[in-house]
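The complex appears here minus one protein chain, its other protein chains still in place.
After this line comes chain A, so read on.
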Amino acid sequence: MPMYQNGEVDPAVKALEARQDEILRKLYELKAAVEGLAKTVTTPDADLDLTVSSSLSSQSSTAVFTGTTDLDALLGKDLGALRDIVINANPAQPPLTLLVLHRLLCQRYRVLSTVHVHSSVSSVPPQLLSCLGPRHPDSHSRHMFQLGFTLIWKDVPKLQMKFSVRNMCPIDGEANVARFLFKLLAPYPSDPALATLVDSWVDAAFFQLAQGSSEERAAALRDLGSALGRSAWLSGPDLSLADVACYCCVLQSGSAPSAPASVRRWIKSCENLGCFSHAKTLLL
C-alpha cells in the first residue's frame, strides 16, 4: 500500500517502495508455490485448494524452468519469420510426451499450434484433431507468434521432427524430439552426471516402459519405484524431462495400477500439474 499519495514525494523513494512491494509479492507467491509443491509431493491424495494449484500451474514455468527465454540464442538468428517446428506422428501412436511438452511451451512462449492430416492417412479420431487445444484467436496472423508447433498426422513408421531443413537433418524418434523441445523450456542440468541421468531415464521410458517385454517393464517400474523413494522427482528436486517421459510411457503402457506406491504417488503429483492431465484424455 503506498503511504504517500501526493505527487510531492521523491520519485526515487517511490521506486524503492515499488521494488519492495514487488519483492514482497514475489516472496508470498513463492511461499504459496512451495507450500503447494510440498503438499503435492508429500500428500498427493490431498485436494489442492484452487488458488494454490492455479498459481502453481501458472508459476510452474517460471518456478521450474528458469532458463533463458531468448529463442535467438537457442535456435539461431531470427530471419523475420515464424520458427515452425513440424512433427510427423502416426495416429496409431499419439506422442503423449510431446503433447505435454507442447502445453509447457505454450505457457512459456506465444505458440501457434496447428494440427494437419497428411494425405497418407485416411481418417483420424476427433480427439487427435483437437489435441493441441482450441485455435488461438490470433492464428490468422502467423507473424505474431514466437514459435510454431505444427503436428501432422501422417503414415510414418517412426515419429519425426523437421525444423530447419537447410541446417538440420530430420530428427527421428519421440525421445529425441522430446529432448529438443525440453531444451527450449529449460537447459539440461549443468552437472554432467545429472544430465546423463535424465537421458538414461528418457531411454528407459521409451525402450523399457513403453516398448519392452513384460519383464523389462516390471524391472523398469521397480527402478522407478526406488528412485522415487529417494526424491520427489526422478532427477532430484525439480521436474525434468525424465518425469515427463516416464509418466507418459507408464500411462501408455497401462502399468500404472500395478506400480509401486512411490510411483503411484509420483503419478498423482504429475497429474496435479495442469499440463499432464491433458495427455490422459488422449489415450485411445
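List of remarks:
Convention: a residue touches a chain if its C-beta (ideal position, glycine included) is under 8 Å from a C-beta of that chain, and two chains touch if they have at least 3 such contacts; residues count from 1.
Everything that follows uses one rule, which is that contacts and distances are computed from a predicted model.
UniProt records the chain missing from this view under the protein name "Aspartate--tRNA ligase, cytoplasmic", selected from "MIP18 family protein", "NADH dehydrogenase subunit 4L", "GST C-terminal domain-containing protein" or "Aspartate--tRNA ligase, cytoplasmic".
Checked against the hidden chain, the listed residues A:Ile152, A:Leu185 or A:Ala242 yield one contact partner: A:Ile152.
Looking at A:Ala32, A:Val86 or A:Ala256, the residue that reaches the missing chain in the full complex is A:Val86.
Touching the chain that is not shown, out of A:Ser119, A:Ser190, A:Ser213 or A:Thr281: A:Ser119 (per the contact rule at the top). For chain A, the residues touching the absent chain in the complete assembly are 79-82, 84, 86, 88, 114, 116-120, 140-143, 150, 152, 154, 162, 164-166.
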